[in-house]
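I'd like to ask some things about the structure below.
Missing here is one protein chain; the remaining ones are kept as they sit in the complex.
Let's turn to chain A:
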Amino acid sequence: MQISTKENRGIMPKRALSSLFTWQKILMGLALVMIAIIFLLPIYRLIALSIQVDGSFSLANYTTILQDSKTWSVMGDTILIVLGSTTISVTLGIVFAWLVAYTDIRGKRLMQLFIILPFVIPSYITTLAWTQFFGANGLYEKLAELFPFSLGSVNLYSMGGIIFVLGFSHYPLVYLLSISVFRKIPREVEHASRVSGASSWQTFRRVTLPLALPGIASGGFLAFLANLDNFGIPAFLGIPAKIDVLSTYIYQQVVGFGPTAFERASTLSVLLGVIALMGTFLQWLLLRKSKRIETTVEDEKARFFLRKSKVIVEIILWSFLLLTSLVPLLAMGMTSLLPAYGVDFTWDHISLKNYQFVLETSPKAKRAIGNSVQLAVVITIIGVMIGTMFAYFRVRKPNRWNQLSEIVISLPYALPGTVMALSMIFAWMEPIPGWNPGIYGSVLILFIAYFTRFLILQVRGSITAVLQVDYTMEEAAIVSGSNSWVKWRKILLPLLLPSILSGAFLVFLTALTELTVSSLLWSSNSETIGVVIFGFEQAGYTTYSTAFSSLIIIFILLGFFLLYITQFLWNRKVARTR
């Protein structure tokens, strides 16, 4: 009986009507071709451009770039920044994951919310917040005055600043992946180690840590990739300080519009892409060999009791969390209420005129809000439909074609944003060589690029959703006489919706606040929120950029609140059986 379910996961009978069968094959073939064109072709064109000069094959681009000493200093800075920030991310991630998973500290749910906060806020807004915190007349200076000795000033526009903000923005990745692994380690295996005579420290070193390694490693690699391809932080902090990393260097090549801008940019992109893919590959290798823990149940009960030091640990943790997630945002909010940058924050200085400028006066900002909302809404709706459809087939009828498709769909997201954006230009400027329908230069390129980049987010969310619904639930509906329309409407959609929604929310948020891709693909009249905030900041209008960013933060928090309420109401109704 196991065989029948294993070999034939698909629940729909193979209706052996031969005509239908070929139709299915044709549709599947078409879908595969579409996937290849949308997700693979741009990458191919990017690579192709880097290995030709004047239309014929040549490695001259690479030799020129690799002989340029500037390339090597950019590479050096990139590696230094990525290694430094990843070290911070991994350390913070593991410490928090272990504390939340293992000890008996209180308020873990709220704590988790604060840990994830820097992750859901776009990194350029986090950067802006940190610069306001450490800026002239900022909260940091005020706090530093309270100390009897001098703390010195902090300049974020430096290597150290970039490393610091990157590391603090991406430790939630390590935290999230480590904590689920920590919780899945059966406490029996630790008890077995203690009974066999190992001390609690030896148990941690020889049992817990090796078992948690897959989670820590994959979290670490994700943080590595995030630090490598991040654009917002080095753009906001590095460009003013003339510190270049690969992602901002590529950006500057393209916006600099030199004679060989695209060739240089594509060559650098391939180099950056190779480094990123090497990271992904290394992670895949490591996870393939590592032994997975077979339990799927997360054990959320405390295993390590802090006793007397509990209160102290809690105070330290909360101070850290408030200081790193909430206080910078407050500092940014304060700047946004000031009439001019650097003015003291006092009651009679407070005004909402910056908000008025963003929402009413500035046509650019208004246009950007319109564009970004439109982009996010359309991409979310299309993503939910196509992503869920794909996820359904991927889970219910797994085969090597849709497995391959999933990998292909995830490529544009795995690639650094600047590289991805560049590949979009090459693919859609002239979709058929020699024919330029004007996609690049209009808002259309942004729609295509966002769809290509963010579809995988919805696919992942929907796959989780479909996996949660046992296939016998569908079979029960079918045996009860429902056709597939009724089955979807009455059984599948209600059951899938909560998880699909959180996937959709992620897509919506990411698309709404996107900066990297749009900073390369925008044109006048097709600005996005991220591009406009970046523009304000570069032009020195910090009060406007902080006001705009504060609006986004308020919107994100509101969205989370709504999502939370929806899921809470749903869970109360359904009260999950599993």
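Here is the rule we use: a residue touches a chain if its C-beta (ideal position, glycine included) is under 8 Å from a C-beta of that chain, and two chains touch if they have at least 3 such contacts; residues count from 1.
The rule is simple: contacts and distances are computed from a predicted model.
Visitor: Could you check which of "ABC transporter ATP-binding protein", "Acetolactate synthase", "Electron transfer flavoprotein small subunit" or "Probable alginate O-acetylase" matches the UniProt name for the chain that's left out?
Guide: Going by UniProt, the chain not displayed is called "ABC transporter ATP-binding protein".
Visitor: Decide which residue listed in A:87, A:482 or A:566 touches the omitted chain of the complex.
Guide: Only one of A:87, A:482 or A:566 touches the chain omitted from view, namely A:482.
Visitor: Just to verify: which one of A:155, A:260, A:436 or A:472 makes contact with the chain not shown?
Guide: Here the residue in touch with the unshown chain is A:472.
Visitor: Taking the full complex into account, what residues of chain A touch the chain not shown?
Guide: Looking at chain A, the ones touching the missing chain are residues 1-5, 7-8, 11-17, 470, 472-473, 475-483, 486, 490-491, 494-495, 573-577.
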